[in-house]
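In this view, the complex is presented without one of its protein chains, the others remaining in place.
The letters A and B name the chains in turn, as written, and every chain counts its residues from 1.
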Amino acid sequence: MNVLLILPMLIPLLTASLALLAWNHPRLQRGLSVFGAASLLGAAIALLTVVWSDGIQVTQGGNWPAPFGITIISDLFSAIMVGLTGIIGLSVVLYSLVSIDPARESFGFHPLIHVLLMGVCGAFLTGDIFNLYVWFEVLLIASFVLLALGGERAQMEGAIKYVTLNLLSSAIFLAAIGLLYGEAGTLNMADLAIRLGNSDRQGLTTALAMLFLVAFGIKAAIFPLFFWLPASYHTPPVVISTIFAALLTKVGVYSLIRVFTLMFTQDTALTHTLILVIAGFTMVTGVLGAIAQVEFRRLLSFLIVCEIGFLLMGLGIFTPLGLAGSVFFMIHAIISMSALFLLSGLTERICHTFNLKQMGGLYHSYPALAVLFLVPALGLAGLPPMAGFFAKVTLLQAAIEVESYTIVIVALVVSLLVLVAIARVWNEAFWKNPPDDIAGLVGRPGALQVSGARLIPLLLPVVTLASLTLIMGIAAEAILAIAMDAGEQLMNPSGYIQAVLGGQQ
Amino acid sequence: MDTILAFVIGGLYAAGIYLILRRSIVKLIIGLALLGQAANLLIFTAAGLTRAQPPIVAEGSEVPINPSADPLPQALILTAIVISFGVLAFTTVLVKRVYQTVGTDDLDDMKATDR
Partner (left out) sequence: MELVAAVLAGFVIAPFVPWIRRAGRDYTGWIIALVPLFICVYLATLIGPIADGETRRVSYDWIPSLHINLSFYVDGLSLAFGLLISGIGALIMVYAGGYLKGHHHLGRLYAYLLMFMGSMLGIVLADNIITLFVFWELTSITSYLLIGFNHHEAKARSAALQALVVTVLGGQLMLGGLLILGYVSGSYELTEILTQGDMLREHSLYVPILLLILAGAFTKSAQVPFHFWLPGAMEAPTPVSAYLHSATMVKAGVYVLARFHPALGGTDLWTIILVTAGGLTMIVGAYLAFPQSDLKRVLAYSTVSALGTLVLLIGIGTERAIEGAVVFLLVHSLYKGALFLVAGIIDHGTGTRDINMLGGLRKAMPITAVVAGLAALSMAGLPPMFGFIGKELVYDALVEESGFVPRFVAGITVAANILLLVIAGIVGIGPFFGRNRDTPEHPHEAPPSLLTGPAVLAGLGLAIGLIPTLFIGSLIQPATQAILGDPVAISISLWHGFNPALALSAITVGVGVGIYFGRGRLRPIALQIYDWRWYGPERAFPRIMEGLDSIALTQTRLLQSGFLRYYLLTIIITTVAVVSYPLFGRGELFDRPDFGDVRFYEIGLGVLLLMAAFQAARSNSRLGAIAALGVVGYGVALIYIFYGAPDLAMTQVLVETLMVVLLVLVFYRLPRYVQRSTRGNQVRDAIVALTAGGMMTALILASLSFEDRTTISAYFDENSVPLAHGRNIVNVILVDFRALDTLGEITVLAVAAAGVFALLRLRLAEPQDEEADRGA
């Protein structure tokens, strides 16, 4: 039993349980939460190191052999995702120490965050399709509760749409699993890869692939299934928005990449071309939606949709370089978007609003904040020298290699439009003068409403994440080395299958 | 029988989908519940029905009598039933709270967060 593979699920579970037991002791809860998040990050880094040096790690739940027991497996892609979860988890928990209101905190905020993290890590590490469903449900219910926690009107309205669409997605997912078992007789992903490959029922297999595309696509917020995202992400408190933005859709994308590189590769002319087309539409509708927004977090929410388009682009291209691009872009997207969401929390503290029209003067009074915004934002637009640029170039190079020129042009124009959206935020919130009602607020001392040591958990995550976008750009080769290997692994499922099923084929 | 059940499941899906398309949040819940039932039944049917012994090993033997029902889909459905109950219970209370907070049960009036 490879403990390292279990830790990312075990640590958050323990933390959540202990935090639950400490229901009436907020200080203890906070300490546990931070300790748990830090441990998770440590375990994730350890896992990544081992996978990087020793290859794919596998273990079986209960030591029941594959394909009968549940496989827990980490290839590079999974390890990277778990690592990112660790980073974001810690960032969010730290930020929440100062920013979450005591009311929410006393109703289980910390345990819920850790259950969410557990579900996310479980999804990344499982090698069994039904187990994936279970972890999805875990993270979903945790997200339902977090979204609705507090019961404000906006949250309620957002929640009803979020819950309904995600429940529909789960129902479709479950049906797809049932049908898959009906066709292939197994639930283990590696085993499925073999059996689906040998199946002579192409029509049904591809139809099931499409069902999975929809089920995961809803969660991943692809076009035309993304409506729940801009309706709900901006309603809860900033920390919750952040963790949603960073991780939830990415689990959907992860699942799409996993099933469409491992299991459903028999009809790529249809499936992956469709994915590429969807990628293009997703990019465009996402960025156009962002341009139409006036509320800071809604603008960012639509930009998430736009990013998903880029992530899918690599999958649609379906070459090692393309998938490496998706992996790299995933890393960049998660980190940049988290930085920006947390930053929106900072600007809200100063200006008391998320409405861009009612903000202003931040460039004049807070140059450091301006830099903290500009670096990840320009990275999001794919401008050098941030990581986003190099991720974009990877995807573009991959597309050119397979002569998909349309998506290249679309991606380039969309990049420009993302820049337009970013420029809008910059113009409104930073450059222009603050409107009269907040003119007295901006620039006054103590605008962040905390001081001294309490500033650290608030600013440290933002500074770290923003710096990472720049550092990862300049040191892009290091990140690319890992991403390229991950891409290779994804394109050659035989390594995965071999690790799970050994010699038995 | 599987064929008939296939149609029954289709009917359940149809009813469920019809309901979730309605404007009332109350009907929404019923629809979601129906969809859950349909999905469970689908797993059961698609795995292959056997009008056979339940998968229980009798005293004194090591293996169940052949043919016995496929135990795996049953376990999956059990898990799914419980999970979907938990989720639906939460959703039901959520619907109630939505009604209390927003003041209406008409989904068409809940557009504020989208605009």
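Annotations for the structure displayed:
Just so it is clear, contacts are C-beta pairs under 8 Å (C-beta built on N, C-alpha and C of every residue); 3 or more make two chains touch, one makes a residue touch a chain.
Just so it is clear, the structure is predicted and the values come from calculations on it, not from any experiment.
Screening A:78, A:131, A:338 or A:489 for touch with the missing chain picks out A:131.
Touching residues on chain A toward the chain that is not drawn are 13, 20, 61-62, 64, 67-70, 72, 98-104, 107-108, 111-112, 115, 118-119, 122, 126, 130-131, 134-135, 137-138, 141-142, 144-145, 148-152, 154, 160-161, 164-165, 168, 172, 175, 179, 181-188, 191, 195, 201-204, 206-211, 213-214, 218, 224-225, 227-228, 230-231, 237, 267, 270, 274, 285, 288-293, 302, 349, 363-364, 367, 378, 383-385, 389-390, 393-394, 396-397, 400-401, 405, 408-409, 412-413, 415-417, 419-420, 423, 427, 430-433, 449-450, 476-477, 480-481, 484. With the whole complex as reference, residues 1-27, 29-31, 33-34, 37-38, 40-42, 44-59, 61-64, 68-72, 74-75, 77-79, 81-83, 85-90, 92-97, 99, 101, 105-108, 110-115 of chain B touch the missing chain.
Basically, only the chains that are shown with their structure count from here on.
Computed centre separation for the pair chain A/chain B is 28 angstrom, with centres defined by C-alpha atoms. Listed in rising order, the residues of chain B touching chain A in the complex are 20, 25, 28, 32, 35-36, 38-40, 42-48, 72-73, 76, 79-80, 83-84, 86-87, 90-91, 94-95, 97-98, 101-102, 107, 110-114. On the chain A side of its complex with chain B, the touching residues are 130, 133-134, 137, 140-141, 144-145, 148, 151-154, 156-161, 163-164, 167-168, 170-171, 174-175, 177-179, 181-182, 187, 227, 230-232, 234-235.
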